[in-house]
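Encoded as structure tokens, the structure appears first; notes follow it.
All protein chains but one are shown at their positions in the complex.
Note that the chains are named A, B, C and D in the order they appear, and that numbering of residues resets to 1 at the start of each chain.
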Amino acid sequence: MLTALHGSQPLREVATDAAAPPAVAPARQPWLTVRGLSKAFDGAVVYDGFDIALPMGQSIAVFGPNGCGKSTFINLISGLMPMDAGEVLYDGQGIADTRISYVFQNYRDALFPWRRAITNIHYPLEVLGLPRRERERRVEALLAEFAVSIDLKTYPYKLSGGQQQTVSILRALVTDPEVLFLDEPFSALDYEMTIFMREQLQRIFMTSRRTVLLVSHDLDEAIQLADKVVLLTKRPTRVAEIVDIDLPWPRTLDVTTSERFVALKRHCLDRFTAEVRR
Amino acid sequence: MLTALHGSQPLREVATDAAAPPAVAPARQPWLTVRGLSKAFDGAVVYDGFDIALPMGQSIAVFGPNGCGKSTFINLISGLMPMDAGEVLYDGQGIADTRISYVFQNYRDALFPWRRAITNIHYPLEVLGLPRRERERRVEALLAEFAVSIDLKTYPYKLSGGQQQTVSILRALVTDPEVLFLDEPFSALDYEMTIFMREQLQRIFMTSRRTVLLVSHDLDEAIQLADKVVLLTKRPTRVAEIVDIDLPWPRTLDVTTSERFVALKRHCLDRFTAEVRR
Amino acid sequence: TTALLSAGPAQAACDKMEKVTAVWLPIMQTTAYYVALEEKLFEKACIQIESVKLESPNQIIDALVGERADFGPPGAAAGITMLAESKFPGKLKVFGLQGGGIKVDRINDGLIVKPESTIKSFADLKGKSLGHVPGIQWRTISRHMIRSAGLDPDKDVRLQELAVAMQVPAVVGGTVDATLSLEPVGSVAVASGKAKRAMTNPVASVIADPFYSGASVMTTKFLKERPAVARKVVEAIDAATDLVNADFAKYKAAIPKYTPIKADQLALLAQPYLRGFKDLDETDLKSYQALVDIFHAEGVLPARIDVREKLLTKADLGS
Amino acid sequence: MPNVLASTLKNRRLRRTIELAVGPALLVLIWWIAFKGQLVNKDLLPSPFDTLRDTAGSILAGSMTRDFLYTLVRVAYSITIAIVAGVPAGIVLGANAAVYRSLEFLVDFFRSTPATALFPLFLLLFGLGDIAKIAVAAFAAWLVIVFNVAYGVMNARQTRIQAARSMGAGSLRIFRDVIFFETMPQTFVGLRTAVSLALVVIIVAEMFIGATDGLGHRIIDAQISYSLTDMYGSILVAGAMGYGLNLSLLFIERAFIHWSGR
Partner (left out) sequence: MPNVLASTLKNRRLRRTIELAVGPALLVLIWWIAFKGQLVNKDLLPSPFDTLRDTAGSILAGSMTRDFLYTLVRVAYSITIAIVAGVPAGIVLGANAAVYRSLEFLVDFFRSTPATALFPLFLLLFGLGDIAKIAVAAFAAWLVIVFNVAYGVMNARQTRIQAARSMGAGSLRIFRDVIFFETMPQTFVGLRTAVSLALVVIIVAEMFIGATDGLGHRIIDAQISYSLTDMYGSILVAGAMGYGLNLSLLFIERAFIHWSGR
């Protein structure tokens, strides 16, 4: 069943995810609320009085056409870009009190070329002020999980595009963030790596129920990895629909080849094409 | 039927593409031959005595794991990166005599930020020395075909990632090149745009039979758009197999959902996973 | 060795060494100061000299007016001293003069030209260029010299300010036809054989003979606060002046250590005309006054200054 | 809404004006404190207000303006020569590592040699007139521009150069269409350093080679005749000229180079 909410009215639906693991059943559902968000670049309006409310502790995928403002949206709500107007609250609090991680769409420029790949991964832990011993323990644990075959002793600019993106993802995951922003995080990964990363992300999400905001142009990926898919229109950007993905976790091959999955995909696609063509 | 050629022996097969449009039936098949290609970075060997021969006038997809040297390969054979050793011949000639276009994996850095998007597209025509009138005619024709909704009067760094990549693709296509190198050209495009671009590329390829070298991590894309898929191994890089894609052009939805397509995909995937896991 | 031996006990006899700062220019007129240092005359008088070499006359006066230094030994610019006195009256006292003269046969300045040049006097400069030390002092003097030769300094001669270091090259290279130069430029030029003096002491012949461009100067602050020490400084300089005047050939050996002059250039070095405090007489004062009056006449000094008022007196020294 | 816009614009312009005034105000303030607080000998540092008054007087009288213009024209000539000769030289130098390593000695050598020490040589080559002064300043500025442009070229982003090359652009085209723009931000650093340096060298030349006009001539005259307010006033005017030249370059840069750091 699709919970379709049109337009930009604040969403005040109660989270009744039957599919959520029963272990995590918060008494009160915290919300990420965005109110009256406005942003224009040199007069070109991207957002104008944009409202949305998203449940925290869930995985949200954002799907929309090129240039509709997905990266801008993440930048705004993560506090990296100043808003022209509006308010963003994480469970009633400002962004400063929330530990976030961000995999930038522009992953190449986001790595520090003066640090080796491994120390790039160390960096967010340094910012958190962890002692070296603890940092090393955490990084080792992460690498053991991911077992990538990249020479991490080298500098980022000596890595291939996909390797750089992998490092970028590892760096974002190492801090075990409360909110994880992923802006087309798998765009440069190879076939095998993409599948592997999707599995890892699912695993992380299922064990810790972090809030994840994923931008993806791959609808299969978006649906596979999300509790909700936010469909955005062209500029001036509005929410076309927030699609509830009522599939059970983990999203195994069985799930992603299920009829329900295909139906959801078809529905999203129809809405998307309708909006884009309009 | 699969024409599988293992190892790195030069390929000397005669082009007997039943699927190729009968209009184009060259008396003599020209070849792109690479012999003894070697390349190492700071001692890390990527290619060592690599040989391959690819038919020109065909669309070749290159598929391989991250960091195996796909970008490096294109850079080497397009003459942008010096080889340590080896020889590349386009139908017996050097690269300098061939009109090429290149969509870089790192599309952001490849656009000129001091030029507007539209003059970026003009640039290769300026290099060719075309008069302004002719340039404008050609760009207009191109834009009429592609009908993108991007504000091309703006500067590239003001565009979103996908928009930048679109401009990058347009710039590569405007010269009507003899050889087209595409390094993950659709990685940042949205769903609609990706499908559209694939169609356009097919159309261009079918009408003019240019040589296309496409790097892609999307196996569907690779098979849909190629006459041959080159499967590469991990480093030190070898050719795992060159898979002949004996599907009819155009590769419509019917073709891409055909049993043959699925079989080819399964075969490629099996080879790829086997090689990567090895 | 005698100097060393005598210096030892003398130093030992002092209860305490008085620290005095001297600022000086590396020029010929300062010779007496070099000799005083070499002969350890200050040490014998229980004075420890903080010796600071500066490169321009103004820096000397700045240092004195700014009370960074106590005295400028022989060779401080005579004209600029009075200029400073007119701006900051009562700051400085003059206790010696240095220059040259035709009658006394001592060289201070010269008109420097190429060896083959036809220029013999300022009158020959019509339509030519003349270089001089930069600044108002020597521009004033140069204009006065040209006017005295019957030419118009604004029309007939191209006046060109030239730093001291560039004067010989400028003449040799032909960028100017002549320079009005201070010693040791003339001596160096003659020693090189690439230039000569067309006129010796031209300024003395026009303004006053002898002509003084250098002065020994001390601050009134120093004089007031430590009159006894000031007196010992004056005495030491006077003693050294006597030594130099008595046997220049012997004492000029000290010059290469303090100035740009090389030992091999010593032979041709012109002897300056040095007047110590105790030697100063009416002729000297008149001569100095003549220079200062030209400054007034050319409008550089706003009011006439009587140099006598600026001179150190025996009373100042408390004797 | 237009009201708000107008008021923010006004506010912004007001803020800009205040920002522009802070520097000079600070200078005068520090000066005034040094003067009033007797931190520096009063006889050698005049009051800032006396200086400003006297300077305004000599500007009105026209004598300062004349010297200002002479110096400005000399600086303009030398910087023009330096740019025209320096930017292409820097590009060529920076583009070829071997050439750079070979000629670096000369650039660093002359950059580290005081222009004043070379005055005799320049006098010899160019005579006593304005040409020598302009030549020595142009030379000093040229070195700075070459150095900065070469650096800019060496640090240029390779992908952009490769992109142009893939389109078949020849070396000359790549220089003109890519490297030239790539190095622009660095070139402007060089230009701004160079214009200040040219001004300094011109003033020093006016001071020490000798001239009958120009701010340097004015400074040394004032120094020698103990016209303190005139001296500090002339220095002020020289500094203001330098600031003005820098500001114009900054405006050109801001208007023209929109892509730095992108």
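Here, a residue touches a chain if its C-beta (ideal position, glycine included) is under 8 Å from a C-beta of that chain, and two chains touch if they have at least 3 such contacts.
These figures come from a predicted structure and were not determined experimentally.
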Kindly name the visible chains that come into contact with the excluded chain. A, C, D
Touching the missing chain, which residues of subunit C? 21, 23, 25-26, 52-56, 58-59, 62-63, 66, 68-69, 164-166, 168-169, 172-174, 184-185, 188-189, 191-192, 194, 259-262, 265
Would you write out the residues of subunit A that touch the absent chain, in ascending order? 75, 78-80, 99-102, 104, 106, 109-114, 123-124, 126-128, 155, 157, 175, 181
For subunit D, the residues touching the chain missing from this view: 15-16, 19-20, 22-24, 26-27, 40-41, 44-45, 98, 101-106, 108-118, 120-121, 124-125, 144, 147-148, 151, 154-158, 185-186, 189, 192-193, 195-196, 199-201, 203-204, 207-208, 216, 219, 223, 235, 238-243, 245-247, 250, 260-262
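The working rule: only the chains that are shown with their structure count from here on.
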By the touch definition above, subunit B meets two or more other chains at residues 106, 109
Enumerate the residues of subunit C that touch no fewer than two other chains. none
Listing of all chain pairs that touch each other, if any do: A-B, B-D, C-D
